[in-house]
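The other protein chains are all here in position, but one chain of the complex has been omitted.
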Amino acid sequence: MLGENRLRNALLTLAGLAVLAAFMFLVDRLAAADDPIRGIVKFRGALTLFAIWGVAAVSLNLINGTLGILSLGHHGFMLIGGYTTGLLILSEQARSRILLSARSQMTEGTLGLSVSNGLSALGLDFLTTPETLWVRFLIAVLLGGFAAAFAGMLVGIPSLRLRGDYLAIVTFGFGEIIRLSASTRLFSPLTNGALGFPGLPQEFGKGALWTFGFLVLTVFVLARLKYSSYGRAMEGIREDEVAAEAMGINLAYHKVLGFVFSAFFAGIAGGLWVSWLGGVRLDFFLFQLTFFFLVALSAGGTGSITGVLLGTALVVFIRQYGDPLEQSYSVATWLLILAVALFIAAAGLFVYRLTRRLRPRVHAGIFVFVGVGLLALVISLVDPGFIAGAFRGFGMRAIFLSVLLVVIMVFRPEGVTGRAEFSWAWLFRERRDRPTDEERAQDAWLTNPDLTRRLEVAGGKAEAGTGEGADGDA
Amino acid sequence: MLEIRNVTKNFGGIQAIGDLSIDLNEGEIVAVIGPNGAGKTTLFNLITGVYRPDSGEVRFEGRSLVGLSPNRIVERGVARTFQNLRLFTNLSVLDNVLIPQHHRLRAIWPSAVLRTRGYRRKEMAMHDLALEKLSFFGPRLMSFRLYQPVSVLSYANRRRAEIARAMATGARLLLLDEPSAGMNPKETAEITQIIRRMRDEGGYTILLVEHKMNLVGEISDRVVVLDYGRKIAEGAYQDVVNDPKVVEAYLGRRAEEGTSGGKPDGAGGEA
Amino acid sequence: MLGVVVLVIARIVYLGTAYDRFDAAFFTRAFIESVKLGSLYALIALGYTMVYGIIRLINFAHGEVFMVGAFLTYFLFTLTPYSWPIAALYGLAIAFGFMRILEFWRGRLRDPIVLLGGAVVFSVATVVLSTVTANLILALVFSMLLTGVLGVFIDRVAYVPLRKAPRNSLLITAIAVSFFLQNFGLLTLSNRQTPFRPETNINNALSFEILGGTVRTNWLLVTIPVVTMLLVVILTLFVNRTRLGKAMRASAQDAETAQMMGVSVNRVIATTFLLGSMLAAAGGAMWGLNFGSLNQPAIMGILPGIKAFAAAVIGGIGSLPGAVIGAMIIGFSENFLTAIFPRTPNFLGITEFKDTFAFILLILVLLIRPSGIVGEDLSEKV
Amino acid sequence: MNAPVQEPLLELRKVTTHYGPIRILYEVDMVIYPGEMVCLLGGNASGKSTTLKTILGIVRVSEGELFFRGGRADTLATAERIAKGMAVVPENRRIFPKMTVRENLEMGAYLRSDRGGIREDMEYVFELFPRLSERLGQLGGTMSGGEQQMLAMGRALMSRPRLILMDEPSMGLAPLFVERIFEIIKQVNERGTSVFVVEQNANVALSIADRGYVLQTGEVVLHGPALELLNNEGMKRAYLGEV
Partner (left out) sequence: MKRFLVILVLALFSSAMAQVTVGVNLELSGRFATIGISTLQGIEAALAQLDTDIELSVCDNATTVEGSVACANRFVDEGVVAVLGAISSSMSIPAAEVLQEAEVIMISTSSTNPATTQIGDYIFRMAYTDDFQGKVAARYAFNDLGASNAIVFRQQDDDYSFGLAGFFVEEFEALGGTTQVVDYVANTADFNAQINDILGVDADIIYNSGFCAEGATLVPALRGAGLDTQLLGADASDDSQCPDAGGEAFNGYLFTGFGGAEILSGEAAQRAQDFRSFFNMAFPDAADFNGFTLAGADSLNVIAEAVDLAGDMASVADIRDQLAALVGFPGVSGEITYAGTDGTPSDRTIGFFEYVVPADNERGWDKIAKFGIGTGE
């Protein structure tokens, strides 16, 4: 906070952002070229998806990681943001088409809700030209964010009375209620029922520069929030609600604030998401979206924005580039893959037990893995025709993701980064919690050597989540 | 400063606190002692709003605290520590001492996100105050320890950090629940001095629950003895420990009465 | 309570007088269907509530266990006899499930009688599966055993390593297991709507007259509640009377002390998963019987699972009677409520919101009485 | 009272344990002989309860060895140790609140299957605590603290143990009850069951125990016959924290 290298860090940050912007600009141009180089379109698709899901995952992280509340209703917030944005930005052409359609559930009144109508009413007609679509899109996305934030406030209120998994279930219930209600007759004048609205402008959701702009904005705001007094208060609530309240933190206000912020950015992500997809429809907002964000959070590190972005990258990579998993392979190949996976698992388990000093080092599971793996290997090598024909692993990506999540949870529940964040100080190895020799000597002198010997911390720096204390009798 | 008037609290038919009245004057150090289950921690919970008394009145500086939520009571100026340490374990020491200042931060969140000049100044002030409160405990929590998570601290350092955290709330009345638990004699002696300095230099009024009688004897202006939720004695340390009622309640019948110096053996334990 | 009953009766009388289609038969049918649906939810909800009672885990994968149970019953019912290697494989798993149950009385898996029992069941199951076309009861019993083993397996692989981890990690793992079973089931079990209409008497059509109207339903109106009651009674007796049942209750109340009494808490938890999964398998089989077919694996377990979970919370999670009461409430809210607020020429009806009732009830109950209707407050154990 | 010359019932050899990265016990040596009553004293956070949990196998031994009835015990599961003859009266009683008195007692005999023996032992428990027999159908959670303590002791006796481990039996009890409880402990001990009491109430515990150990921040700082300890100045310094 009071960094000595503020100037250096600021310059580095600016430089990083400039490089990022240049890169995204380049990607946009390359992908839009008449004869794009091979792979660039898919790359831009993955990149923009990463940015959009990143906005959503980082915002989910505010509730799940910073505030310590498991929220399972993020797709509901995204739905609200997405529908609001979609409705507000819909082109006149699409509106008239919907109005003419016999199946339309929307009325002229609801169809009149648009940013350009609003701007016209305000006398800002120059903003309703095709060239200023981006202004209207920005306004629509922000309004979508606000609509979601309002819903976030409503969902946040039960969090004042409920804790833990009960709250998780309530958020899940809210998410599903939002999704199921959107298609009912009550709301279909706004949502056009199951039909949704097609034909939204895609240049924002599909533009790497645009989506990364939103991602940077989200990360900026949420990181600022996390490292402000408000963020500290929220982390205090995560660590110990009772103690936080006893230290003067207003639980209700901060929890609702967290939900509002999170829902706001989820709403923005929803707006970008519908732009990415070019339309709004109910099945764009299924629970599996929240599941993917949960995987991203858990894999990367719940509570760490850096980790969440890493996790999102992983999820997006598997979702977008994982289709070789679903190609048609012979059964022998599958067995070979299985054998390799089992050997890796066995080796991983062994290393894990070795590093954690678990006894016995060679767990029975290792033998099972190796045994089954050997069997599979032998079958696949000795008799490739054991089971003739090919087998297509449709759905393998989803299976792979869920197995990955279980494995991460079992072996590294805190995720790749834990709660650590990337910072320039970290990059330059400036660690203020590591004492200089002088400080160490002073500390030892201050502390009764007799006592420190017994209460000493075995592994140097303790890992997060362990070491509840030497309070053996409590 | 703090008036507790005829407070009663029942838990499922069992009386935890019965018709208890205690007064605290500004600048006093008052110790509450009593055997396990005597209701000492319950008393703290009643004052700080974790529980609501069934009857009776708790007033701080003339205004009632009954029915306020714990965070409102902190804003009034009453802070506490916990017997079994409820620090924010995975946060750094500095964060632990910054969080209790949050309720006094007069800055709305947009300014925090935008890092306005005013907000930065307030953040600096919070930082300075945190260092000031930590400096009560000498340099040991100051340098690199500031940035270490609480989970790697020693037990004694955690106790210290928790007291610093309570001080940082800006409270004028501190409720310390067994501040020396888990400390060795040397550290206990040190904390005794610190508590005294907190009163003398920091201007805090202190209500503490303690089992180590030498600590109680050394610093308390008054001692209140609880047994089964009722006050059985109150007064100066020497008078109280020689009160036969106290000896009987505290030490059990088998204890030989009148042990010299009134330092009872086998005192208490955890609640 | 009485007020609600009076209102319901008044509403029924009003509907009956104003529109001739709402006769006694209509409400009788709605009542029967509500009880059936409630019973099915109850079987799933019991598994949720038992697991939550002991390890405070919302076992999100339970809905998928229910799905697997249904499919296993289907495969055992339609595809037998199997070739001997597959029969042996199934037999091995069935024998393991049987041994786990024998263990309730004998205490140890390594007990010679348990081993002997396992061997006998293995041989019998293998022979039966490889020669006989299984009838429904046999398929159901085998499927319950197999699904029970699956529950134990899930616990062992995904939940045991996380016993001491934060509850959120456990919940996320459960969600992951649920996703895994959905997609893996789609890949291996079936990707289709699967018919499940065994030629038995229990799903024959049944119609009877009531106050001049004809109620058309099938014999499952008797079978489903009876089987549910039977299983609930057996479960209650087991939990209250047997040694292991007592250990389960003790572990739910205070796992560490139970451990100090010599209870192997991990085994008790495994037993809980076994029993919960067995009930879910029974529920899955009867679900299939009731609706005549099974949804494809990716979608079958989701809605029933979530609704049954809501039922468990509404009744009071951790409480067996609570789960049954909660399940009945959900069953009635979905069927009977739509019968007393149906679509009429001047009222749109509430059917559209039927699937949100479970969630709305859940949220209301959690806000008003977090411990549920008959449960005790487990929400925070200090 | 005199140190018996038998083989020890329970022996801890240089036992060290950790909670996560923090060391709780440091090379603790301890012996309990058959028929003995030993008490373990110590202040807050000195590791008393951890010692007990280590003996029971709830906390794992990270270094050192544990022997029970002549065999290595630190590799055994809790249930196996209990089957070999340990029983515990946990801190704060830890009665199963939603089970009846009878069920609570039956839980004590969880690992036994000899019905006759269980009935005998239940009779014995009722003999010791007549009040329990009057309240067989009552739920454990509705009883008073003293009754719960009786129930917890009865529950421990139901497994017919060789060694009873007691964690702070006097905690939170009225002095009258404390006295009564210790009388019963004595009575049980006189029937040949070894008793290991963890206590903060040093005077009461030492006055009936044979030997005592004093733990301070995870290390045994003093041990010896109870009477000696009662009058030992060093003990006062170690345990009472006087400077």
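Structure notes:
By written order: A, B, C and D. Residues from 1 in each chain.
Note that in this section a residue touches a chain if its C-beta (ideal position, glycine included) is under 8 Å from a C-beta of that chain, and two chains touch if they have at least 3 such contacts.
None of these values were measured; they are calculated from a predicted model.
With respect to the full assembly, the chain omitted from this view is in touch with A, C.
Residue C:R21 is the one among C:R21, C:R110, C:R163 or C:R369 that touches the chain missing from this view. Contact with the chain not shown here comes from a single listed residue; of C:N218, C:S251 or C:S371, that residue is C:N218. Contact with the undisplayed chain is limited, among C:S143, C:T338 or C:S371, to C:T338.
Check A:N9, A:T110, A:Q320 or A:S423 against the missing chain and you find that the one touching it is A:Q320. Of the residues in chain C, those that touch the hidden partner chain are 20-23, 26, 29-30, 33-34, 37, 183, 186-187, 191-195, 197, 205, 207, 214, 216-218, 287, 291-296, 298-300, 302-304, 334-335, 338-339, 342-343, 349, 351-352, 354-355.
Contacts to the hidden chain, counted on chain A, fall at residues 36, 38-42, 44-46, 49, 97, 101-103, 179-180, 183-185, 193-196, 198-199, 202, 276-279, 281-284, 286, 288, 319-320, 323, 326-328, 387-390, 392, 394-395, 397-398.
FYI, only the chains that are shown with their structure count from here on.
Note on connectivity: the fewest steps through touching chains from chain A to chain C is 1. Averaging Cα coordinates per chain places chain C and chain D 43 Å apart. Between the Cα centres of chain B and chain C there is a gap of 51 Å. Distance from the chain B centre to the chain D centre is 33 Å, each centre being the mean of its Cα atoms. Shared interface positions of chain A, i.e. residues touching 2 or more other chains, are given as 451, 455, 457, 462, 465-471, 473-474.
The multi-chain contact residues of chain D, meaning those touching 2 or more other chains, are 44-45, 217.
Looking at the complex, you find that chain C touches chain A at residues 56-58, 157-158, 161-162, 165-169, 171-173, 175-177, 179-180, 182-184, 186-187, 298, 306, 309-310, 313, 348, 352-353, 355-356, 359-360, 362-363, 366-367, 370, 379-380.
Chain contact summary for the complex, chain B toward chain A: residues 48, 50, 69-71, 74-75, 79-80, 82, 84-92, 95, 98-105, 107, 109, 112-115, 119, 123-124, 126-127, 138-140, 143-149, 151-152, 154-156, 158, 165-166, 169, 182, 184, 186-187, 270. Remark: chain D residues 56, 58, 77-79, 82-83, 88, 90, 94, 96-99, 103, 106-108, 110-111, 113, 155, 159 touch chain C in the complex.
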